[in-house]
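Apart from one protein chain that is not included, each protein chain of the complex appears where it belongs.
Let's look at chain A:
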Amino acid sequence: MNLEETYRSLGLSDAEYARVRELLGRTPNFLELSLFSVMWSEHCGYKNSRPLLGRFPSEGGRVLQGPGENAGVVEVGEGWALAFKVESHNHPSAVEPYQGAATGVGGIIRDILAMGARPVAVLDSLRFGDPADGRVRYLFREVVRGIGGYGNPVGVPTVGGEVEFAPAYTGNPLVNAMCVGLLRVEDLMRSRAVGVGNRVILLGARTGRDGIHGATFASDELSGESEARRPNVQVGDPFAGKVLIEACLELRRRDLLVALQDLGAAGITSSASEMAAKGGVGIEIETDRVPLREGGMEPWEVMISESQERMLAVVEPERVEEVLKVAARYGLGAAVVGRVADHGELRVLCGGEVAGSVPAEYLADAPAYEREVVEPEYLKEAQRLDVEEIPVPGDFNAVLLRMLSHPNLCSRRSVWEQYDYQVRTNTVVGPGADAAVMRIKGTKLGYAVVTDGRGKWCYLDPEGGGAATVAEAYRNLSCVGAEPVALTNCLNFGSPEKPAVYYQLARSIEGMSRACEALGTPVVSGNVSLYNETSGGAVYPTPVVGMVGVLEDVSCHATPGFGREGDVVAVVGASGRASLAGSEYLEIVHGRVAGRPPEPDLALEKECADRVRRLIAEGLVDTAHDISSGGLAVALAEMAIAGGVGVEVEVGSGRRPDVELFGEAGGQILIAVPGERWDEVREALAGVPWQIIGRTGGGGLKIGGFVDLKLEELRGAYGRDLFAEETG
């Protein structure tokens, strides 16, 4: 192979290679080329998204650590803080779903650990193709098994997430894992390497040839060739992960570390060069000191291996012995593999010789590509929707049952019952509610966490959909009584080299940013996953938002289920905005993905959600649920099923009944309030739109003259087992 073939095979473009040469002022050797190729991949270098990501607001009152670290950190109160981040593992999961999902969970847990936080909650946002497809069902089943297979033994509860199906994800599932960690404010760790002469210690599993060139793999479109690349697959080891968690927390508690960093994509190369670049120092790694799992590994393989369950720590020389002693007590591998130097380079040594050496800042500073944002042609066509062409169904009972049993709207119990969502006994409200609610033991404080994504809406209107995604997360947290504080996001898009995809990316970020500003929820961490395509088709543009909120008193929270008969049922939020555009009803019943979904009215959204949240925090409201996918009828059915109490409501704005029942707009929250408390609630709602629509009670769901179904019928449709198709 000549030089040109070599750098191209590593994934570097001609221009990028020329840039490497120019920066170094010489021809790089193979090892150095490998370092650049992994660090300048989209996955590590964010080449196509970095200029756009600067748009996100990232500061706010509670933010202790914004983007640029292993995870974002916000203050909760009483000296407690939360670290959190969401990350994609889409490509590994498409090739080997069980291990792909498992290592996705393991990876995000280590990111949280690197901040000095104890991982306390995991959420998984999952998207797959049409579940009628056998391969899709296999991916779905194995991804869910993989999440449980890692999350359950590692002892971190899986408390929430999403599952969605759409043909756009066939062959390229989205597997996004979010982790939340709890820490004392003073224990916050960062990954900045400092102190020339300090030692670099590799903690955890031995290094093998796992995922060699996984980072470049993650940035390529999946093709038939991916099959041939299969030996790249990484395998997770949750028990090793658990040991790593406990050992790192002890090292942190005893203040034995200067800096800590997770080893993820691009392995030691990425961790060491980022730690060095942040600290303005150099790091030397002696590859022959790295404990190896297999013989004959070349220095470049050691440097870019993505073996799991490893962390890199910077330690003062006089504390090295103590660190090794702690590791030994946990049965955790630990080896001094290098030191901090003053030359500013990532220097790789092997057998005492320099095998390669490049300034760390060059590696950390991948070229950035800014492209023109041009509205794609498909958009106008997709947004066209003449509601008059949509026939009004005759039998709304049948329509509602059909919708409730649809894979996108039915119960997710068959998924989350495979997860341990109670381990550590801090889960107050587990999966199935608008958001998960967790307690902080020894205090009255709690926090809530949720993930949301609206790929279809972002496809139909990238900017409006981006804003709606953030607004939905905000609303979901408010519905459990939490004050939304900040968010992390994972941007799942197709190839940015395609103008339509770049437009989607740019406009979604704009919409999300506007919503973040209006709602006061900064972005503190995130991840970008591009090139989510197969056979030339891109996935829906799917920004996934993971939002965290705080409850001053965790005992004052709300859940969706109707708890009593005779409660007043009211809708808080603007009425008359519901639309069939981009609705689940339009797709499930009429087979169409079309129209421009209503853009959120962010100011009103915030006002309504904040009022509901305050009512819950004051203990006046304990039943709340947002009207989202499937519209009012589906939301009411979910509340009745969850609580085992029926409801009777009237609708009567004179609009088409299918719009009233199944139209979607966002911005509305259903609450149920005991009659004797209603006056107080009404006073508190002064100034925001609300409307009483009915009362709880009866053995089923009655909506005007349109729907009359028994609870058992609702349950029968909604309680569908998403995995049952396997045998049926």
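As a convention for this text, a residue touches a chain if its C-beta (ideal position, glycine included) is under 8 Å from a C-beta of that chain, and two chains touch if they have at least 3 such contacts; residues count from 1.
Methods note: contacts and distances are computed from a predicted model.
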{"item": "Chain not displayed: protein name in its UniProt record (\"Peptide ABC transporter permease\", \"Phosphoribosylformylglycinamidine synthase subunit PurS\", \"ABC transmembrane type-1 domain-containing protein\" or \"(2Fe-2S)-binding protein\")", "value": "\"Phosphoribosylformylglycinamidine synthase subunit PurS\""}
{"item": "Touch with the omitted chain, as defined above, among A:G72, A:G129 or A:G208", "value": "A:G208"}
{"item": "Among A:V20, A:V86, A:L202 or A:A240, the residue in touch with the chain that has been omitted", "value": "A:A240"}
{"item": "Hidden-chain contact residue, picked from the options A:S34, A:S88, A:N198 or A:Q308", "value": "A:Q308"}
{"item": "Absent-chain contact - pick from A:Q65, A:Q99 or A:T287", "value": "A:Q99"}
{"item": "For chain A, the residues touching the chain missing from this view", "value": "95-96, 99, 205-206, 208-210, 230-231, 233-237, 239-240, 293-294, 307-308, 331"}
